[in-house]
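To start, the structure itself, in C-alpha cells.
With one protein chain removed, the remaining protein chains of the complex are shown where they sit.
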C-alpha cells in the first residue's frame, strides 16, 4: 500500500492573448511530476519561487485542479472522486499555511476558527465541541481559556500554533506545510519547527514540507525533491541530496546557500563560480534540445536524477 | 510530550489588545465633533419626522385651500403656505418622511443586489466575474437618469413601487464593483484557502468568512449611498419625474421654485426643503466619513 | 498599447448595440412611432387612415426589420421628426449642441482649475487646517444634490445679488458675432458652469489627495531622495507626476458626470442646451426627440469611458503590456 502517490501530475494555467483573448499557450506550473510519500516521513519539496512546489501542494489538497495525472491517498484515487466523497477522504490531509496573519480569519474567535472542521465533518453538541477545541489547544501549548480571544491578540508564533491546532482537530494523517515558517523571525521559526517535530512523533504524522529554505529543509526532512520549472530535477534522501548532488541545478542551488563559516567564503565563492560556469557550459547535458528537464531516472534505490 | 503547557507570560507581553469595532467607532465620533453633532442632529430629525408624521394625513395636508394662497410664515403656518394654500411645514415633514423611507428602501435593495453579485464575481472570478462585470460596465455607461425619466413618463399607472424598481435597476452597480474588488482581494488571503481545505462549502465561506470582513466597508458605503439615493430621488421629483403626486417628497416643495416668482419672492415655500435636504445630506456624509475613518483605523489594527 | 486600445474599443461595440436595442424597446413602449416621429396615435384621426398610415410607415413589419431600418437611418444622420414642432430633430439639436458643448467645456475647465490645486495642496500638507478645509469642502460638495446647489447659487448670485443673468444662453439684444455677444455668452455660461464644477471636483480632489499621501510613502520616493534629488523635484518629478497622471483618466468619467448633471443645470438656469431640450421634450411628449437624446447621451457615455481607459493605458506603461 502506498500512503500518498502523485503520478504524472500536471497543472497548466491558460495564457490568453491575441485579439480575442483566446488561449494561446499554457503556463506549465507543474509539468508531469511523480513522487511518493511513505507514512511517518517528512518529504521536502524545494525550489525557487515559481517552480511549482506550492501548486503541487495545493493540488494534492484540492485547492487547485490538476490538468492531468493521478493522486492516490491510501490507494484511493483522489483525482477520480466526486466532490463530496473527495472531502470525506481528503479530511485526512490537512494544511499549514505560510502566513500566520492572513490564514486566520480576523473576525472569528479562536473557538470558531478551530471548530470549523469539526462543524463540517462531525455533529457535536456545543459543549462537546468546546471541550474538543480546548483539548487541541492544550496540545499545541496554548491556554484553553484563549478560545474566546481573537487572532490579533496572539503573537506570530502563537498564531501559527492556532493554525496547526486547526489542522489537527480532525486527526489527519498527512499534513502539507507550505512555507510554514518563512514569514517568521528566526527565533520564532525555531519554536514552530521544534513544535512540528514534536507533534509528528506524537501523532505519527506525515509531512509534505514545502520550502525555499534549504537550511530548514535539511533540518526537517528525511527525503527531498528538488523542483525546477515545474519538474523534479532530483530526488533522494537528505544525505544524498546534500552530500552527493548529481544534477547541475541541485548543485547550483546548494552552492547559492550562504556559508555560515566566514573562513571558507572565498573558496565557497570560487566553488559557486565554478558551478555556475558548468551550468552555462554544460547546459545541453542536463536539459534537452527545447531546454526541458529530462524525466527522473533512478541511480540508486532512493536516489533519482533527471538526466538523459 | 515535550510541548509545555501554556506560557502565560507570552500572552501578557503581547497584550496589545486592540479595541473592538464598536469602541473604535465611539472613539472616532468623540474625536470628530462635527460627526458627533451630525449624528445627533440626524437622529433627532429622523425621530421628529417619523413621530410627527404619525399625526399627519397625506390627504389633509395636500388639500388645496385657495383662500390661504402664499401666506407668509407666521403663527398659524410656521413656514407659510404654498400656491395651493397648503401648509409648508406639514408638507416638509411628510416629504422628508417619504424621501427618507424611499431612500432607505432603494439603498437596501441595491445593496442586496450589489453585495450578492459582487461577492459571486469576486469570489469565483473567471467567467462568473466576467459576465457580471461586463453587465456592470454596461449599466454604468447607460444614461441612467434619462432612461429613468423616460420610464417614469411612459409607464402605465406609475406608483412608488415602480419608482423604487427602476431606481434599483440602475444603482446597484457601484456597490457591486466595490464588493467585488474587496472580495477579490479577500479571496487571496489564506484563511479562505484554509476554510476550503477544512471542507467548508463555498457558500458558507462567502457568507460567513468573507462577508463579515467586508462589513465595515459595506456599512460605510451604504451610508454614503443613502445620501446619494435621496439626492437622486429628490432631484427627479424636482423635475417632475420622481415620486407620483400623491406622495409628496422634499423635491416636490423645491419644484415650486421653478416658477421664478416663487423662486425670487416667496422663498419660504422652497428654501426650507432645500435646506433640510442639505442638512440631511451633510449629516449622513459626516457620519459616513467618520465610520469610514473608524473602518480604516480598524483595518490598520486588524 | 495599440492592441489594448483596439481591444478596449471592441468592448464598446456590443455596448453600443445593446444601448440601441434598449432604446428601440423603449421606443416601442412609447405611443405612436417614436423612432421617426412621423406618426402619432390620436383619437382625432380616422382609425382606417391610422392603420393605413401604419402600413405605409412600415410599423407593422417584423421588429427586426424596423430595428435595422432605424439604425440605418441613424447612421445616415436621419434622426426623425419632432411631433410637436414638426421639424427635423437634427435641426432642433443644432444650436443646442453648441450650447451644451460650451457649457460642458467651461465646466470641465473650471473643475480642473479648482480640483487639481486643491487636491495637490491637501495631499502635500495633510492634517493642516488648509487640508481640513479642503476635505470638508469635498465632503460637502459630494453630498449636496446638484439641483439644490444650483438653485441656491441661482437664488444668491442670480436673483439676490443680481451678478449673473438668471436664464438663457446669451443676451438677445447683442449682435451675434460681436464682442458684446461673446462677453454675454460667457456671462451666461459662468454661473451654471461654476455651479456644476464646484460639485464635480469631489472625486478628483479626494483621489489626488489620497494618491499623493500614498505616493509620498512609496519606496521609490525614498530612492529619489537617496539620489540627492532636491525636495522640489522629488515632488514634481515623482510624487505629483505619478499621482496626477491617473487623474487624466478621470476625464471620460467627468464628461459623463457633467452631461448627466446638465439635465438639472440647464433646467434651473433655463439654459437652452440638450439637457433642457430633453426635459422639455419629455414634458411635451415629443418622444422622437427624446429617443435621439437618450441615444446621443448613451453614445457619449460609452465614448467617454472608452476615452478614460485609453488615456489610462497611455499614461501607465504597466497597462500597455497585457
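We call the chains A, B and C, going by the order they appear; numbering starts again at 1 in every chain.
Definition applied: a residue touches a chain if its C-beta (ideal position, glycine included) is under 8 Å from a C-beta of that chain, and two chains touch if they have at least 3 such contacts.
Everything below uses one rule, namely that contacts and distances are computed from a predicted model.
Student: Quick one: find the hidden chain's UniProt protein name among "Monovalent cation/H+ antiporter subunit A", "Inner-membrane translocator", "Pimeloyl-CoA dehydrogenase small subunit" or "ABC transporter ATP-binding protein".
Tutor: Its UniProt record gives the name "ABC transporter ATP-binding protein".
Student: Which is it among A:126, A:258 or A:291 that touches the chain not included here?
Tutor: For the chain that is not drawn, the touching residue is A:258.
Student: Out of A:64, A:120, A:155 or A:200, which touches the unshown chain?
Tutor: With A:64, A:120, A:155 or A:200 as choices, the missing chain is touched by A:155.
Student: For the chain not shown, which residue from A:119, A:268 or A:292 touches it across the whole complex?
Tutor: Of the listed residues, the one touching the omitted chain is A:268.
Student: What is the set of chain A residues that contact the non-displayed chain in the whole complex?
Tutor: Interface residues of chain A facing the absent chain: 48-49, 141, 155, 157, 185-191, 193-195, 197, 212-216, 218-220, 238, 242, 252-253, 255-263, 265, 268-269, 272-273.
Student: Which parts of chain C are in contact with the chain that was left out?
Tutor: Chain C touches the missing chain through residues 218-220, 222-231, 237-238, 241-242, 245, 315-318, 321.
Basically, only the chains that are shown with their structure count from here on.
Student: Need the central chain here, defined by C-alpha centroid distance to the all-chain C-alpha centroid.
Tutor: If we average C-alpha coordinates per chain, B lands closest to the whole-structure average.
Student: Average the CA atoms of each chain to get its centre, and name the chain whose centre is farthest from that of chain B.
Tutor: A
Student: State, to the nearest whole Å, the distance from the C-alpha centre of chain A to the C-alpha centre of chain C.
Tutor: The mean C-alpha positions of chain A and chain C differ by 55 Å.
Student: Could you please state the distance in Å, as a whole number, between where the Cα atoms of chain A are centred and where those of chain B are centred?
Tutor: Centre-to-centre distance between chain A and chain B: 47 Å.
Student: Cα centroid separation between chain B and chain C, in whole Å?
Tutor: Going by mean C-alpha positions, chain B sits 24 Å from chain C.
Student: Okay, in this complex, where on chain A does chain B touch?
Tutor: 58, 61-63, 87, 90-91, 93-95, 97-99, 102-108, 116-117, 120-121, 138-143, 146, 152-155, 158, 163, 166, 170, 194-195, 198-199, 202
Student: Along chain B, where are the residues that touch chain C in the complex?
Tutor: Residues in contact with chain C: 34, 134, 137-138, 140-147, 149-151, 153-155, 224, 227, 230-232, 234-235, 238-241, 254, 257-258, 260, 263-264, 267, 270-271, 274, 277-278, 281-282, 284-286, 289.
Student: Taking the complex as given, what residues does chain C use to touch chain B?
Tutor: Spelled out, the residues of chain C in touch with chain B are 11, 15, 18-19, 22, 26, 29-31, 136, 139-140, 142-148, 151-152, 154-155, 159, 166, 256, 259-260, 263-264, 267, 278-279, 282-283, 285, 290, 293-294, 297-298, 301-302, 304-305.
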